[in-house]
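As you look at this complex, bear in mind that one protein chain is not there, while each of the others sits in place.
So, chain A:
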Amino acid sequence: MTLTVTRAVPGLDEQAVRRALDVVMDPELDEPITDLGFVRSVDVHENGVQVHLRLPTSFCSPNFAYLMASDAKDALTALPGVERVVVELDDHHDSDIINRGLAADAGYKGTFGPEAASDLEDLRMTFRRKAHTAAMERVLTDLLRARPGLEESRLGAVTLADLPTGPATSALLRRRAALGLPEAPSSVVMVDEHGVGYAPEEVPLRLRRARSTRISIDGNAHFCRALLRTRYPGSEEDQTYRAEGAEPGDPTFIPLTSLTVKENA
């Protein structure tokens, strides 16, 4: 057998493919599939590319599995000069169904047939809202830590201009853009998915609820990451490191001791 690696597409190699897949998010975990280690293999060949995906269990929700796989195919098909894209999901209870659907570009309804009623846009939107809520809670809690004396009930008046530049703020801006929320510096940070803010007396409970969303997403993310490593030994090398709930310094567990947030404190 002669092994030939043909790179008919200029500049296209494994790294380029992985970077193209950085835009594909796990909607539940709000992280790129490339950071999560879900991209199992990348094979670049003449005029095309073949990618295998893997998930933490055979029983990850098939609708999310389909979304990630079809988003991956879309992202690769959009690469200039790439004519043939094969994306396959390995070791899932619906691998056959999903891979057949992807190969035929059958779309969600074509893939799942009678099990699909309309489309997955509502599902996607639900998780965009949750991702925004969690991102909002992160910046506001960061702000409480950074500004001793800031009263929690006044968080409802914080604007984008009040936020420090940094990854948490950038993440919030991306989530706002995904929901079509305003990005002007004067825009209020603490809003629902329609951009509506909260009265001061409502703010503490709303923040508390947003915190439970953030905890839920973070918790799911670190469990899924860990299960992937159990299922596929060595997959940790493909994961971007994150603290996962054991470490006292874990940034996903924001210590609040340094906060002074009492009313009239």
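Keep this in mind: a residue touches a chain if its C-beta (ideal position, glycine included) is under 8 Å from a C-beta of that chain, and two chains touch if they have at least 3 such contacts; residues count from 1.
Throughout what follows, contacts and distances are computed from a predicted model.
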item: Protein that the absent chain corresponds to, by UniProt name, given "Alternate-type signal peptide domain-containing protein", "ABC-2 family transporter protein", "Branched-chain amino acid transport system substrate-binding protein" or "Amidohydrolase"; value: "Amidohydrolase"
item: Contact partner of the left-out chain, one of A:Ala106, A:Leu123, A:Ala157 or A:Leu179; value: A:Leu123
item: Of A:Asn47, A:Thr77, A:Ser153 or A:Gln239, the one touching the omitted chain in the full complex; value: A:Ser153
item: Which of A:Gln15, A:Ser58 or A:Ser170 contacts the chain that the document leaves out; value: A:Ser58
item: Absent chain, residues of chain A that touch it; value: 28, 56-63, 91, 93, 112, 114-120, 122-123, 126, 130, 144, 152-153, 204-205, 208-209, 211-213, 215-216, 218-220, 222-223, 226-227, 230-231, 244-248, 250, 253, 255-257, 259-263
